[in-house]
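Take this structure first; my questions come after.
Left out: one protein chain. Kept in place: all the others.
Here the chain labels run A, B and C in written order, and each chain numbers its own residues starting at 1.
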Amino acid sequence: MRTRSFRSVVKNYKAVFFDAFGVLKNHKGLIPDIANTFQYLDKKGIPYYVLTNDSSRSPEALSKWYQERGLGCITTDKILSSGMLAMEFFKTKVTNGNAVAFLGTNDSAHYIETAGLKTVSIRNLDLNDIDHIESCAFLDDEGFDWNEDINKTINLLRKKNMTVVVANTDINYPVNKNDISVAVGGLADMVEKILGKKFIRFGKPDAQMFLLAYERAMKDIPDIKRGEILMVGDTLYTDIIGGNKFGLDTALVLSGNTLPEMARIKIGSTGIIPTYVCESAVIEL
Amino acid sequence: MRTRSFRSVVKNYKAVFFDAFGVLKNHKGLIPDIANTFQYLDKKGIPYYVLTNDSSRSPEALSKWYQERGLGCITTDKILSSGMLAMEFFKTKVTNGNAVAFLGTNDSAHYIETAGLKTVSIRNLDLNDIDHIESCAFLDDEGFDWNEDINKTINLLRKKNMTVVVANTDINYPVNKNDISVAVGGLADMVEKILGKKFIRFGKPDAQMFLLAYERAMKDIPDIKRGEILMVGDTLYTDIIGGNKFGLDTALVLSGNTLPEMARIKIGSTGIIPTYVCESAVIEL
Amino acid sequence: MRTRSFRSVVKNYKAVFFDAFGVLKNHKGLIPDIANTFQYLDKKGIPYYVLTNDSSRSPEALSKWYQERGLGCITTDKILSSGMLAMEFFKTKVTNGNAVAFLGTNDSAHYIETAGLKTVSIRNLDLNDIDHIESCAFLDDEGFDWNEDINKTINLLRKKNMTVVVANTDINYPVNKNDISVAVGGLADMVEKILGKKFIRFGKPDAQMFLLAYERAMKDIPDIKRGEILMVGDTLYTDIIGGNKFGLDTALVLSGNTLPEMARIKIGSTGIIPTYVCESAVIEL
Partner (left out) sequence: MRTRSFRSVVKNYKAVFFDAFGVLKNHKGLIPDIANTFQYLDKKGIPYYVLTNDSSRSPEALSKWYQERGLGCITTDKILSSGMLAMEFFKTKVTNGNAVAFLGTNDSAHYIETAGLKTVSIRNLDLNDIDHIESCAFLDDEGFDWNEDINKTINLLRKKNMTVVVANTDINYPVNKNDISVAVGGLADMVEKILGKKFIRFGKPDAQMFLLAYERAMKDIPDIKRGEILMVGDTLYTDIIGGNKFGLDTALVLSGNTLPEMARIKIGSTGIIPTYVCESAVIEL
């Protein structure tokens, strides 16, 4: 697979959208020397944004993670998460006074609460007192007992018909060099199949994630066209097909999900074709 | 199932999005008295738009159909089709000079050509001369020999890796009171499964259709919020879930796909919950 | 939905296959008066067998459950379970000295061990010592920590390529009048999707379950034909389609999964057509 240097690619764009995991960070922390890339982009005056399917934390908490590791430039306003879309959904769709039942940590729900909404952890929910529960959210794969609380979620949804939101469409995520863990999107797929219901999913490759970022970019460069933006990601099925469909140019990086030796085979067998392939998003200064 | 009169519902919104088939028209022609609805909306100053997964004709041709039947108010600028999204995609993604191979009538391709793109019907394609073919489109279920040309499409995509666009996600459509026909989205699903590839689909319930219409509405009412728009449709899996997810309020009408006696069961079993249920979109004047 | 009395149906057959849950028993225990049915069949000299997708216990333990409730006629040799097929599979496919890693209770594994095979609970497995693990089995939804051990299973299967057996294809089961629980088949579906692998599944509607029972019936009535056997079940997707396909006649009973008010709609919408529909398998004496 012939690859291009990231610098030679990115210099031709007016703005850049980055996926987080596998591009900017991995299980060990920041990708080494990724700071160079932001130094370069800042110098060139090319704005950048991080698009993540992470609904376990607020943009503030996500931003703080980068800042603590020396990437002060990844401020809250640079972060666009699927959790933000879920929060917007609940703000418009949940009646005042009613509550959202959720699977996840209290941290993951805290963000929804900042919008003035009530939340109840499925763990603490009394299935005999659900009149005020208007919607249900899959936020994070932690913060509950899988056995007991997934079954409880199923029975809640059998007792009362309500809209269910999956705020992270990923079905798994890496926990270290070799191991992965089921993500909340995988649990949601299982529950959806058992119930025969249709949930609402937010996150890449869905257009709403790209729209959210595009609207943010237009605040910085009002007349920017979609074709002037580069989406950088490590996953064909989310970052690349979603970016292509939204009209962005796309760069697949081989520092995460898609292993260098498999990139050509995967592109050929899926028909998901990035505009460019780069070893990583790191720029040698 | 308790239903609401469409008038009592629609009067509270600043703009209306209508699905076409099963809402404004059916296999016999216009839904009787649907003209009343547009007379009412014009009088109230509520703008309206038609969102259709029809990629077999241009907005001009779609608009003409209504005008010939006395609905002069459905002008070209009121029509938003999945074919428009496909055309936009090809405009940004196909290299100048290259061509799009398509399944469909010449009419369906004509619209793409108006954007300056070259097209070649799969029927006329020589599989030994495909260097200039850069993309492939499923546009319409007519205009080709199903047996020969679907197999030809499969072998084109095995010979050369390219992006495939499905410009109509519907898997079937009604042809008369009792009968349905496979739509091009159904053929695309079969081909995708056989090839193991991933196609790009445009059309409801995808957010891009709703975004296209929302951008159009903002030209008429610059500060309109999503929650001030009503999406009216007959299909839970496209119109209603798509509208809900995009943040619109939704009205399911029982004049098409979803039969009155099944509406309650379907809403309960799918968990796709419209804001309102109405017998039809017709307003008694 | 016009139903037939079970007596008028069953008297015309030479043997009967019963599903267990929803037919002979439910969450409260035995279906009231089901003993009558076996008294009738014994009197008529019609042999019967119980076909169950239950892999959590041995035929001995399953039989004991009936015997403790007064149904002495349900002896071990009357029971055919998907767990028996899994055990047969491991006996022929696992090399002497190697082990099967399993999700489930120790009880569920005990049955495999009686065949001389070694088993290791995923819970107790050391992922750094897996040379002797040759196969993996989903046996029961209890006996492990869902969060930790499902993720451990996924990482075991990433570390070493091995055949995975799902000994219970059901995706959920009822725990009381209103509530259901995820069954081990549902967990297996999720893991299979995350890994992109293909597991081997035993249990109805697969032909091997019916073959196992048919071979047992032929021991009692050597020249019995498939069409002389009645399969009685409460689930269209397992009991009825599986029985139909294997060449048996089928009776859907409305005492379990398929509610009386939905039977006609479900048969019409699925196209899975039982030979008969009966209120229950109970015979009034």
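The definition used in the following text is that a residue touches a chain if its C-beta (ideal position, glycine included) is under 8 Å from a C-beta of that chain, and two chains touch if they have at least 3 such contacts.
Computed from a prediction, not measured in an experiment: that's the story for all the values here.
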Where B:S8, B:T75, B:N106 or B:S181 are the choices, the one touching the absent chain is B:S181
Of B:K44, B:R158, B:K225 or B:R264, the one touching the omitted chain in the full complex: B:R158
Against the chain that's been left off, what residues of chain B make contact? List them. 141, 145-147, 150-151, 154-155, 158-159, 171-172, 178-182, 186-187, 189-190, 193-194
Had the left-out chain been drawn, it would touch chain C at residues 88-89, 92-93, 157, 161-164, 195-200, 202, 206-208, 211, 226-227, 236-237, 241, 244-247, 267-273
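Operating definition for what follows: only the chains that are shown with their structure count from here on.
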For the C-alpha superposition of chain A onto chain B, the rotation angle in degrees, rounded to the nearest 5, equals 180
Taking each chain's centre as the average of its Cα atoms, which chain lies closest to the overall Cα centroid? A
Computed over C-alpha atoms, the centroid farthest from that of chain A is that of chain C
Intercentroid distance (Cα basis), chain B paired with chain A, Å: 28
Report the inter-centroid distance (CA atoms only) between chain A and chain C in whole Å. 40
Multi-chain contacts only, two chains or more: what residues does chain B have there? none
